[in-house]
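Take a look at the structure below.
The complex appears here minus one protein chain, its other protein chains still in place.
So that you can tell them apart, the chains are marked A and B in the order they are listed, and the count of residues begins at 1 in each.
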Amino acid sequence: MLQVLADDQLVATSSATPPGMLRVLSRNRMAMAAALVIAGFLVMAALAPALAPHDPNQQHPEAIRLPPAWERGGAEAFLLGTDSLGRDLLSRIIYGARVSIMLGVAVVLLTLVVGTALGMLAGYFGGPLDAVASRLVDVLLAFPFLIFALAIMAATGPNLGALVLALAFKGWVDFYRVVRGDVLSARGAAYVIAARGLGASTPHILFREILPNVVPPIIVVATLRMATIIIAEASLSFLGIGVPPSIPAWGTMVSDGRADIAAAWWIATFPGLAILLLVLSVNLFGEGLRDALDPRMSL
Amino acid sequence: MTERPLLEVEGVRTQFATYRGPLVAVDGVSLTVGRGETLALVGESGCGKSVAALSIMRLVRRPGRITAGRILFEGEDLRGKSKREMQRLRGARLAMVFQDPLSTLNPAFTVETQLAESLRVHGVARGRAARARGIELLDAMGLPAPQERLRSYPHELSGGMRQRVMIAIAVSCSPDLIIADEPTTALDVTLQVQIMDLLAEIKRQRRLAIILITHDLGIVSQFSDRAAVMYAGRIVEQAQVADLLSEPLHPYTEGLLGCVPRLGRPDLPITPIEGAVPDLVTPPPGCRFAPRCPRVMDRCIESEPPDYRVRGGRIVRCYLREEMSQGVLAAPGGTSP
Partner (left out) sequence: MWLRFLWRRLVQLIPVLIGVSFIVFLTMHLTPGDPVEHMLGQAGRVTQEQVEELRAYYGLDRPFAVQYWMFLSHAATGNLGISYSHHGRPVASIIGGRFPATLELTLFAFLLALLLALPAGVIASLRPQGTFDRIATVKALIGISLPGFWLGIVLMIVFGLRLHWLPISGRIALGMAPDQITGLHGIDALLTGNGPALRSALQHLLLPGLVLAAPMAAMVMRMLRSSMIGVLQQDYVQFARAKGLPETTVVGKHALRNALIPTVNIVALQTGLLLSGNMIIETVFQYPGLGKLAVDAIGAADYPLVQAVVLIYAVSYVLLNLGADIVQVALDPTVRPG
């Protein structure tokens, strides 16, 4: 009998498992190019001290507001120019990658765990738990993210932990929805009923049977959320309530450059370009993942 | 003798671009339909009958296209017509009824809207006159309370009612030819009879020619005048229905008849046809049915038989019938590459 069930309920199609996904994905050239760019940023962040030509916080009073090296007045020592305090833009951009990536990963992981856990519980147990959670989600969604973030950061001052919380505030909802949906449909699936019939305990079913099937969509959501979080963090830093000013961050740099857009356009432009490049790559890669997982899901 | 046939399809070839190469779904199909005549197009799923129907209406879309042949409707080649001209013909002179009425009627619009559209576009009636015509038509199709039905949405109607609505739309502008693609497949048996009776009635009243696409031999025998059997993109046999059913000339037709259980004869064995349809991207060089034919000869595997003309206005594409042939039909575009 187990044999019959095993044949009947093959774990979806081959592309719904991580190794299957990777195979389809590798054929997508745009996504692979994006992955390379992401890898580049990761390397940049990891090896920042080795790659950056200058200390990102060091001010060079003799080289204030220097244009990029290829413009008149630029210097090769400061390839992308310097800001109003004489700090090298290139070095700051390289170091800025660290903050964006680390914060992004931290927030996504946090929201992933919370959202997945809640989603599994709500989807599997349903009933009042599900109803309460849905109301909560409704209320949460009606809340403008920025206001909450502003309030928290105003309360605690520049604080990385609080920043993570502020960014994670609404982020878990996407995971929650996807996981809940998948768990709801899995609940009625033959392999779950069979497992229960064999006397498996609830935690076992949740973690060993259902969770593996939910992993691929979670990966997709995580990647796409990453893009959103990077932009959100940059926006907060831009407003001055994100990363503490002593840490080089792209959003802060754009804000710094704002005062000088008339005379020194590069100060605000290049950091933003970095954000665009990284987020675009993450989005492309995430889309590639989604196409690889299930073309029907993709936009 | 008789007037010119309403529709003459000659050597039509329709292919689809796939990543493995062109897939020829309709390969040199020729058939004729006279005014007021019902021609059944019979074959199993995937033999190309629906594509053939779409080709006649010139509704084949990318990545498919018609690459050869002529489609003469009332003597004029439809392939030579512009998009505008085709739009004027479709619905007005040539109409089509599809298989699944739930998916074929637009769920967002009422019956009235969809019916009146045809009438308006082809200049038959507008506004209040259109509504009156609509009520007439629905009534003629056997729908009770036609005024209410007009205001209904497709999902509010039953399957049988939807099919009647579709037929109403098809005949609304009094076309000369209707192509009915498996009109009863999605319905249960009692409804099937009703719908077929309706079609027969309409045909009689309006002298409509019908191309009836089906895999149901029962319907073929009861409602058609002539039948063309299609296999793997080709027509393998054409004849008057009575002749076809009593004396099939092509092994495939024989096989099809052998698959049908006979009422009152439970002792007769039901013999399925062994094997599967050939790959239409790389078809075999000889007769397409050869791999499955119980009476295959070496000749069949090497080369494709031509269309033999046989007594009684019949056409067969099989070497077995070479002796009884009275001539060979030269198909434009040819059957061999």
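Basically, a residue touches a chain if its C-beta (ideal position, glycine included) is under 8 Å from a C-beta of that chain, and two chains touch if they have at least 3 such contacts.
Remember, it's a predicted structure, so these values are computed and weren't measured experimentally.
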{"item": "Partners of the unshown chain among those that are drawn", "value": "A, B"}
{"item": "Contact partner of the left-out chain, one of A:Met32, A:Val114 or A:Leu146", "value": "A:Leu146"}
{"item": "Among A:Ala234, A:Ala249 or A:Leu293, residue touching the chain not depicted", "value": "A:Ala234"}
{"item": "Options B:Leu6, B:Val42, B:Ala95 or B:Cys293, residue touching the unrepresented chain", "value": "B:Ala95"}
{"item": "Contact footprint on chain B, counting only the chain that is left out", "value": "57, 59, 83, 86-92, 95-96, 98, 100, 103-109, 117-118, 121-122, 153, 155, 166, 169"}
{"item": "Missing-chain contacts mapped onto chain A", "value": "135-136, 138-139, 141-148, 150-152, 154-155, 227, 231, 234-235, 238-239, 251, 254-255, 257-258, 261-262, 265, 268-269, 271-272, 275-276, 279-280, 283-284, 287, 298-299"}
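Going forward, only the chains that are shown with their structure count from here on.
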{"item": "Centroid distance [mean C-alpha coordinates] between chain B and chain A, Å", "value": "55"}
